[in-house]
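Only one protein chain is missing from this complex, and each of the others stays in its spot.
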């Protein structure tokens, strides 16, 4: 009796299977791009990885127009014989217009709600998402989604970029006192898309963009372990002379070019007085290229060079901070630092932004030359 | 001496012939020495003819008349094993075991002498359990030679070989082998109790006996270790376990067994500790992989393709794109195919069997992939899980795992990953509930005995093994007591 009951129960269980999602019957979306159209609706473009019987063709690109992301998806679903699934979705592209005028947090909200979408998908901004996805140049990858994923993943692993996945974006977007950033992907005829610059946000709206090089200053204060990327400075020869750094040979041009390779860095933000913030950073570097060569034999000359490089970087950083303040965007997280102090912990977003625009920002960047390679 | 009872009980040749259904094998040689008649009765094929001729017939014929008496014969017959006090039943069974029945007509008294000539295979290398390193000898079908092997290897006075007879119709000798001052009384008592409870006409093999002795008859898992290696047998006995040898079967039973003891091989002791530990983990991992790998494949391809990393996705997807079946059927098909190959290979003579393996493995495997009936990723997975199941040193455990795989595949087909986890829960509870001779099956893990883990999960250098594992509750725990040189010396001091 008991055995039969168990058998019956297990038979009952087999009747209630969850809906199957067999791999080869899925149209696996790897990238979705959204463009804002003139009439206020959105154009969604999707690249599907699908395994058909013909082995040569593994992907398909389709697009549809709709007002919400789920409506777009519904229409896309009509256009293909496979089930569109987003379990392997790796990248979301947004059109620049849309990010500037409408903001993207509403779109992202449904992405977060949908558990089949992972929180490690990358977000990126572009001029025209449809064009990128339909671009046929994707090196050796089977389709555009995989290519862009690899592109962004490489950048994240080498940490040339500030982390730009869904989780990071949300955690900076929702945090009071810091604004997110996203990479901008540029698309040109005949070449594979590449990362061009970085978009700055104020809340969920894009307000401007900076070059990849300048992300260094953000990473200096937000990511302790990030890879800053090599820094190339062009310093006028006169400054050299003023400081008394001796060069090995006489420069032919009036600029001295040096590339340094950061090894370690440490940045701190301090609120020194009521309305003055000190941004201090130290970068340990090794010099890898100098044109013309510079002799780094004695302690004195190294110290002078260090000072010089620090000042040069500091100048650039100061300009960068001004630029940020003009846009009222705070990707460095100065506001967050202020809010973490007991005195200001009750400030809300608006108060912080006001305070941010009136703050005095004082920056100092120190450079430390640790190594000079195999030769002096 | 009970001559009186003996007198009444001794049948003559005719009566025996009648009891044995006029068997043509039964011979009677009547010897007449000076008027006194003796009947020498025996089964033609079961005795050693030379012994009977030389030491019975010739011996009796040469005796002077006065010595042809029961009491003289009893004392002087030149054969080792003589039975004088027996019941009628015993006469028949002794005759059938190769005894010779000598009946003195005058005194109507009889005695039985052993002239058995049992068929014996020579002692050979073990077939089912093979060792790379260590003794190669294996048990044979003969109880006598098995006992001989054991006695020779373990010459201790406390080695007990209690005799029992099992089977009503076909009587078979059975020996319970243990070391008296090591083995826990409780284990012995439960085992004897269980043996007494088995009332059956016949036991065909020791594997049948082991199944009859099990605590849970429905379980997939073997609850006794079956081995044909004397060194493994002795190793277990010396750790406080009990062994059973059944006549006419080359496989010994060892109990109580626990789950992990099916993954240790005596080779682990012979080889160096580093390699042994490594291999032991490989076995356990291979077992887990064999159990779950195909199930994971089904679950992931059917329900959770999100889990596949991008680079792998395309490989798997493309290999699946041609397959007309859902993954569940595909896997069942391949698993059954592999089982079929194994079975065919095992049944066929060994030379043809090898060819079968090649034909099956290469030709069919290659062909199914090319025909698009299965993906080549699956071929790899199925082959791996087939290999994994055979990594257990005890054959029975391997078979248990092969069978256990199917419920997991089915569960994965129904509920995906959650199904597998439900299966893991059931397996866990099942193993927890199992006992072998009333001792917990998952023993050193639960109940947790940290000192025993070194016996079952890892193998350390030998000086760590000063005490016997406590799971079998040996009476004496101390095993060895040698000290390492650990006098505090400085560098370069001697």
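For reference, chains read A and B in written order, and residue numbers begin at 1 within each chain.
By definition in this document, a residue touches a chain if its C-beta (ideal position, glycine included) is under 8 Å from a C-beta of that chain, and two chains touch if they have at least 3 such contacts.
To be clear about the criterion, contacts and distances are computed from a predicted model.
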Identity of the absent chain, which is to be given by its UniProt protein name, from "Alpha-(1-2)-phosphatidylinositol mannosyltransferase", "Thiamine pyrophosphate enzyme TPP-binding domain-containing protein", "Spore gernimation protein" or "Branched-chain amino acid transport system permease protein": "Spore gernimation protein"
From A:130, A:143 or A:168, the answer for touching the chain not displayed is A:168
For the chain left out of this view, which of B:57, B:105 or B:307 touches it? B:307
Contact residue for the chain not shown (choose from B:198, B:315 or B:425): B:425
State which residues belonging to subunit B touch the missing partner chain. 303-304, 306-310, 312, 415-418, 420-422, 424-426, 428-430, 432-433, 440, 442, 445-448
Subunit A residues touching the chain left out here are 6, 9, 12-13, 16-19, 87-88, 115-116, 118-120, 163, 167-168, 170-176, 225, 333, 336-337, 339-342, 345
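The working rule: only the chains that are shown with their structure count from here on.
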Distance-wise, how many Å sit between the C-alpha centres of subunit A and subunit B, to the nearest whole number? 65
Which stretch or stretches of subunit B touch subunit A in the complex? 301-306, 308, 310, 313-314, 316-318, 320-323, 326-327, 410, 414-416
Provide the residue numbers of subunit A that touch subunit B in the complex, in ascending order. 13-14, 17-18, 20-24, 26, 28, 30, 49, 51-53, 55, 58, 85, 87-88, 90, 116, 118, 142, 146, 149
